[in-house]
Structure formats: structure tokens, C-alpha cells
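Quick notes on the structure that follows.
A single protein chain has been removed from this complex, and every other one stays in its place.
Up next, subunit A:
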Amino acid sequence: MANIAEQRIKREFKEVVRSDEVAACNIKVELVNDTVTELRGEIGGPPDTAYEGGKFKLEINIPETYPFNPPQVKFVTKIWHPNISSVTGAICLDILKDQWAAAMTLRTVLLSLQALLAAAEPDDPQDAVVAQQYKDNNDIFQRTARHWTTAYAQGPTKDKELEDKIGNMKSMGFDEHKARVALSTKDWDVTKAAEYLIGQ
């Protein structure tokens, strides 16, 4: 069984790594060590979204029963998105669960993830806090997602106001990442974010 998995991955590897695909779709897969069960992927944030310009790293685990069962994928790069946990990077995507088909490939998975970044599904959330913000306060959501892209995925856009607020929290003695999470959760209200962190 593992034999099929290995053969498939090796072949897929050639498929995804082909240079024109990398250039066109902004996706990448690489080996972590000499086994094919652990892989590292990367997708570029799709243009005209809050994730534009960011590079998002993924951890891909290939089960022994691959391709009859889906690969296990999660975000290593922190990301603010309704269908991806801002804490663990776990992804809620149908093709990684019951909609998986054996004829799908890593390339389909990465392209689907890219499509998920472009079109979130807030009614099927992985991160309830983010999904709520996406629905109730989409402007703040977009700004927050863009800010996270810059902070964690080498995105290009700086948002001075938000960075100042984080600096403000840091000077109160809070850890930068915790401050960012709290501010993002509390729609960038410094007082509420500080209360939230103290209450934890």
C-alpha cells in the first residue's frame, strides 16, 4: 500500500515542481527529509485579496493509504482567515475531508487552498472569532488579514495605525503575538484587548 503512495507522490512531485506551473500559480512543494510522508508546501496569496504578496507555508503529511485517503494539510504560517485556525493552522476544506477523491493530487489541493484564500466560506468556519468578524465587520477583517500577511507571511503592506497599537500593547509589557491576537479578536480596541489578555 505504501508502495502506491510513494509512487504517486514521486510522480506528483514532478508534476507540481514543473517550472511553468510554479510561475503561473505560485505554488511549491518540497521534501523535508528523504521520506515522502512529510512534505512542505507553499502557496502565494492570490492577487486582489488581503493575502496578496504573502507566502504561506504548509505542512503536508501523506497517510499510508494515500491517495485513497486525503493528505493532512495545515498552515505553518500564521494566517487570519475564517476557514483556517489562527491558533493551530488547521484547515476546514471539504476536499481534505469527505470530498476527497483518489484521482486528486497535491496540485489540486494547493490550488484549492489558494482558491479558499480568495473566497472564504464564513458559514463553514474553522475559526469562529475570525468568521464572526468577517461577517459583522468585513472592513476590519480585511485590514486585520492584510496586517497578519505582512507580519507573518512577508506581505508588502504596512498599516501604521495597527502597528502602533501593537507597539502600544508591547510597551504595556504584553508579548507581540499575543497582543496581535487580542487586538485582532477585539476589533483593534486597545482597552478591550488589554482586558482580554489580563482576564486570560
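Here is the rule we use: contacts are C-beta pairs under 8 Å (C-beta built on N, C-alpha and C of every residue); 3 or more make two chains touch, one makes a residue touch a chain; residues count from 1.
Simple rule for what comes next: contacts and distances are computed from a predicted model.
J.: Look at the options "Charged multivesicular body protein 6", "Trafficking protein particle complex subunit", "RBR-type E3 ubiquitin transferase" or "D-2-hydroxyglutarate dehydrogenase, mitochondrial" and return the one that UniProt uses as the protein name of the missing chain.
T.: "RBR-type E3 ubiquitin transferase"
J.: From the listed residues A:8, A:74 or A:192, report the one that touches the chain absent from this view.
T.: A:8
J.: Which candidate, A:35, A:69, A:88 or A:137, sits in contact with the chain we can't see?
T.: Considering the complete complex, A:69 is the one touching the chain left out.
J.: Which subunit A residues would touch the chain omitted from the figure, given the whole complex?
T.: That gives, for subunit A, the contact residues 1, 4, 7-8, 11, 65, 67-69, 101-104, 108.
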